[in-house]
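Just one protein chain is left out here, and the rest sit where they should.
Chain lettering (A and B) follows the sequence in which the chains are written, and residue indices restart at 1 in each chain.
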Amino acid sequence: MKEVFLSNCEKSFIQKIISEGHRLDGRNYNESRKLNITFGSQYGSCIVSLGETKILSQVSCEVVQPKQIRPNEGILYINVEISPMAAPQFEANRQTDLTVYLNRLLEKCYKDSKCIDLESLCIVVEEKVWSLRVDIKVLNHDGNLIECASIATLASLAHFKRPDVTRSGEKVIIHTLTEKDPIPTVLYHYPVCSTFAIFNNNILISDPSFIEESVCTSSISSEEGNISGGLLVVGMNQYKELCLLNLTGAAIYNSSIVHRAILSAADKCKSIVDLVKKTIISDDNLRQKRVKINFGDIITSDHVQSLSRKDLSICLKNFDLNEKTSPKDEVMMDDESDVELEPSKYDVVPSLPQTAEIKAKKGASTWIEISSDSEED
Amino acid sequence: MAEVYKLIHPVKYFNDYINRNVRPDGRKFEDQRNIKLNVNAIKSTDASAVVKCGNTTVVCGIKLELAKPKAEEPDFGFLVTNVELLPLCSSKFRPGPPSDHAQVISNIVADIFANSKSVNLKDLCIVPDKLAWVVYCDMVCLDNDGSVVDACIMTLITSLKSLTLPKVNYDVETEEISVDTSIRTPLNINGLPVATSFAVYQQSPRSIVLIDPSAYEEEMCGGTGANLIICWNNGQFCGIQKFGGSNLSNEAEKKTLIIAKERSKLVEKVIETCLKNEIK
Partner (left out) sequence: MGVEDENNFKLRPMKCELNYLSKSDGSAILAQGETVVLVSVNGPLDIKSNSQSIEKATLEVLFCGKGGKPSVADRFKENVIKQTCETAILGCLYPRTGISLTIQELEDYGGLLTCTVNCACLALLNSGMAMRHMVAAISCAVNEVGNLVLEPSYEQVQSSRALLHFVFESREKNLVTGFTEGSFSEDTYEEALARCRLASELVFDFYRDIVRKYSNVI
């Protein structure tokens, strides 16, 4: 299916409310959506959800021959896949620009930043090393894939444990998980990406949703001249060291904006890394108590319908989910943003004696009627 | 005239035949096509067989190689089956990487064969953890006119039955391998799996089961390939796969099991006669 493009009025609406300090889902400029990390039964598998954006990550390992130029280093391979599950516009088994872009950013963030001790993955120099493969699968695309994917990669890498190996002479014995406790991967530091959408060359918005991302990367011309924006990805570790900086979209001619983004990313990344570490520790504790952990746990019954309150994608700024409002009030509040009942197009008319008819209302047609005596001008 | 009719009213054309209890190629519902089987026609392979079921023609060639067993399974050899459906066999296939359909057929054949446990992979091991046989069984379909899986299994098992393994000497000290082609031992094969395909056609209220369907019948019954494949080996079933087509009632299903058993006896006889002829 072809991609659905945003109309100009949608774009200018978003531009306008953002310049007035509002966001479609009622967040503040530097507020992120709710982050949730769940681990699966295997080591190194997790689902990360950032609002409605959901990403599955799985780390697997195998023994391979090392590369000639780096005979004593293991191999890290990252693979991103976006299936039609993420959104209908994606095609199966086809690499898009987006997958290449995500793959490259994740490689920069995790491979090039040297956060993994690859030397510890070596078993026999020049013969056998571990190759770690991270498979990132996008389940639901609701904007800010890169941040969600990087959290998923980090969480699954930090969570992953590889089987223990013993060397006896020339033989290499790979122990199963039941024979010997597996070994965790050594991470020197925990880099994580965060995304900022730039609006009007001045406003920074963290964790943009799908619609905000599409608006800020497509420049539209309005009365005030060409408004351009872009997406700025900042990768930082828990020591507030910069690992990655990437800009898509128009050039920035306000250099302070990058500085602001980095400052704001530093705190955000730190808190994300802390959360990742905390969830891994609590997951480890549960495993030690032999609690069965499974993706089945993410199935809840409170998330039933798109009309239920939790799922409202459009919220007013000061809209409090916990606020006790009757459903009726909610509809009233919502009216402002999008919901408006269409007036009935039909009239029930008693025509002949003892009969009634349903007739289309005059003028209720949604088609624009053009008549010769139009008085619009 | 009939050809035009077939084009304009494809479903009615087919229905008219079925109503008269006859199939478009003149067979009864329970008639299978003639089978021709030939072994060792291809001399460049280690074993081969060609089968013709009606128009469906499949060639199987077996090539032997030596390899080191996998570290996880040091006393197992390898048997690799692969089915190729080239553009040559039907207009439905395009050149290039194997289509989804070809991969499915390949998978079904490999599954049926693995489930029948006719070949013990331990027999293919020469020296544990050092040396084992790799038996490459390549099946190529020359003409696809339905029931390809039946033909594939038939050629595969016939060529495996005629396969002989040369003697291999392995020196543990020097790791030297010497192959003595003059002394050959046949491969031990347990049982004789035979697959029978069916197409299930829904003509309400009855559902009709067509044995050994042609490509045209397979297409009319919906689904890619045959709808029901039953494999019988050694008094046991080693695979009953039903995909798509019309839904199968209990009675119809019992009938197919009986037919499959009878047909497999017939096919077994064909294979045995063919192999006897070859030795002479």
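By definition in this document, a contact is a pair of C-beta atoms (placed from the backbone, for glycine too) under 8 Å apart; a residue touches a chain by one contact, two chains touch by 3 or more.
Note that this is a predicted model, so its numbers are computed, not measured.
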Fill in the blank from the handout: Among listed residues A:24, A:37 or A:59, the absent chain is touched only by A:59
Problem - Residue, one of A:85, A:123 or A:258, that touches the chain absent here - result: A:85
Handout entry: Touch list for chain A against the chain that is not drawn
Key = 1-2, 40-42, 45, 47, 52, 54, 56, 58-60, 81, 83-88, 92-93, 133, 135, 137, 139-142, 292, 294-296, 298-301, 303-308, 311, 313
Fill in the blank from the handout: Listed in rising order, the chain B residues that touch the chain left out are 100, 103-104, 106-108, 111, 115-117, 222-224, 233-250, 253-254, 257
